[in-house]
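What follows is part of the complex, with its chains left where they were.
Chain IDs A, B and C follow the sequence of writing; residue 1 opens each chain.
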Amino acid sequence: MSLGVLEIRKVVVKVTGKIFDNENGVDVLASLSSLISSKADEGYRFAVVVGGGRRARDYIELGRKLGLSEGQLDAVGIEVSRVNAILLAFTLGPRAYLPIPRSIDEFLRAWTSSKVVVLGGLQPGQSTNAVAAIVAEMINADLILNATDVDGIYDSNPKKNPQAKLLKEVHIKELEEMLSDKELAGYYELFDRVGLNIVKRSKIPLVFLSVYNTENIRRAINGEEFVGTRIVY
Amino acid sequence: MSLGVLEIRKVVVKVTGKIFDNENGVDVLASLSSLISSKADEGYRFAVVVGGGRRARDYIELGRKLGLSEGQLDAVGIEVSRVNAILLAFTLGPRAYLPIPRSIDEFLRAWTSSKVVVLGGLQPGQSTNAVAAIVAEMINADLILNATDVDGIYDSNPKKNPQAKLLKEVHIKELEEMLSDKELAGYYELFDRVGLNIVKRSKIPLVFLSVYNTENIRRAINGEEFVGTRIVY
Amino acid sequence: MSLGVLEIRKVVVKVTGKIFDNENGVDVLASLSSLISSKADEGYRFAVVVGGGRRARDYIELGRKLGLSEGQLDAVGIEVSRVNAILLAFTLGPRAYLPIPRSIDEFLRAWTSSKVVVLGGLQPGQSTNAVAAIVAEMINADLILNATDVDGIYDSNPKKNPQAKLLKEVHIKELEEMLSDKELAGYYELFDRVGLNIVKRSKIPLVFLSVYNTENIRRAINGEEFVGTRIVY
């Protein structure tokens, strides 16, 4: 599958926090950093939104025991996603903007530099998927790449069902139904409702693919054939 | 109807932007400011979230003609809601925090003062109703008052149907269905999905009532009988 | 008339808020944005200061009824000029710096990017004309273009007197006298005293011309013949 987008120049990459969870992530991070650097040198602009991963969940669990509200727990998770973000930003070296933006105002300021902007969460009550959609809309991004730990969206849970089939295209309405269907939504991380409303109203090209296959991500950015799921409007 | 909340101390008031639309709003603003001031002097803490109103829509229309993206139009509307916010803050005088918070970090800083915190929108992709829910959750608010231009939630559109009946209580699931039902959602401003998910997960006491009846708002804050709609969980 | 400035590279454009007043402004805004973009691409640097216009005056009137002080009314008007500024900045697209600077520190930071910096007012007690002069002095601008709704400075009020004659050159001392002469100053927007003192002490090339004739503005920037009034020192 290729995207068929005429010219991709501004890319938002949503990176699952899972790659920060353990030492195996080092290679993925290095490889991803290397890809983004080389494409940035070719003139592409990147906003990279990173999730919180296991450490965010650990902290949230700790906070829950201390009696924090749901909003406060989200805020703690957001801080952890920012630690992940700073780690990736330092790995990108002089190509990355610093410090990590903590609000839309700061993101916009960061974006007016010529740097790769890495960020974590922004606000309680929304996931980092929503952040990816929000910043994509603000900068008129040509593409959102949602890089998760599976190859895209399947017709059933690929971790339980070895026969699960990767869907090449999913209509935004189908994605919307999947999000309403809790059982489905529960087993792998897709997109939240805030983000969905945004990509829907602005018809932002959106692709789900694996974070572990950097070469595949490169192909998607290049507008070449790649493995993954494309949302159609 | 009375709220039956044991002790109300921290109140989030969502004020419709309509009261800034024309000169009739002066009295409502003065009266609302007076109410908040007197309750603040009694020890209540207030976060007041104001909408953008007609001027926001005017600017958004202008921006749309200029080719702005949906996210950028939201950002413009948010700026207008902040003009409304500063106007209300100055009206509140030394009881109000300034400057108007532009992010969650800034809201939290404002809240650690002993002042009334007035704010407009925070982020594209969400309404000021969502902002009210987000800040309510962050500060463990005892109550969200959604002060609109009608007396609460009706069983049909009160502006079209004179027989429309004000509902004293609406279950959160019913509110959820109303939001999905576009025709309904279209005719009067209720609550957005982001906000709904937040009040739902944290079961924050939420009431819809009229912004024009300040005395009624006071009764709601006091835990006395008042006219309006209460969301039950 | 041509400016005769040796090399114009850094231009401050003061844009009247009137072009944001109604839908007619769309074309002016689009055309102005297009001009600035094309000149920026040629290597010119721009700081664009926008006024508040009718909406600022509407809000100020509302605020006055609510009992705000003159300084607070100025502050409200400044916020509206910033809404205008963000609208223009989004129209300029990736060439514009964001967020809109709210202080001299923030303006200086914005200016160190390579972007067009759009701003509204900065401080109560001074007009956006003063802001234009202040930022021009800070960046050693080669030229201030004051783009208003008339072709320049006339010997009498052109809106009342059809015989009013456009003055090609006005000495700074004459401008100073015009500002002291209330009747004159009352009928069309010129320059305030703060701004005047600054352009005077630094002898910054200053031109008054019409915001509606973008082609004429382009000629002024190019150092070509144009219609307008030039301040001489």
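Operating definition for what follows: a residue touches a chain if its C-beta (ideal position, glycine included) is under 8 Å from a C-beta of that chain, and two chains touch if they have at least 3 such contacts.
Here the structure is a predicted model, which means the values were calculated and not measured.
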Count every copy of the one sequence in the whole complex, not only the 3 placed here. 6
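Just so we're on the same page, only the chains that are shown with their structure count from here on.
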Going by C-alpha centroids, which chain is farthest from subunit C? Tell me that one. A
Just curious, how far off is subunit C from subunit A if you go by their C-alpha centres, in Å? 42
Where the centres are mean C-alpha positions, what is the separation of subunit A from subunit B, in Å? 31
Subunit B-subunit C separation of Cα centroids, rounded to whole Å: 37
Multi-chain touching residues of subunit B, meaning two or more other chains, are 72, 75
Can you check the complex and tell me which residues of subunit C touch subunit B? 20, 23, 25-26, 29-30, 33, 55, 59, 61-63, 65-68, 72, 75-76, 79-80, 82-83, 86-87, 90-91
Which bits of subunit A are touching subunit B when the two form their complex? 69-72, 75, 102-106, 122-126, 130, 133-134, 137-138, 140, 193-194, 197-198, 201-202
Residue set of subunit A touching subunit C in the complex reads 105, 108-109, 111-113, 139-140
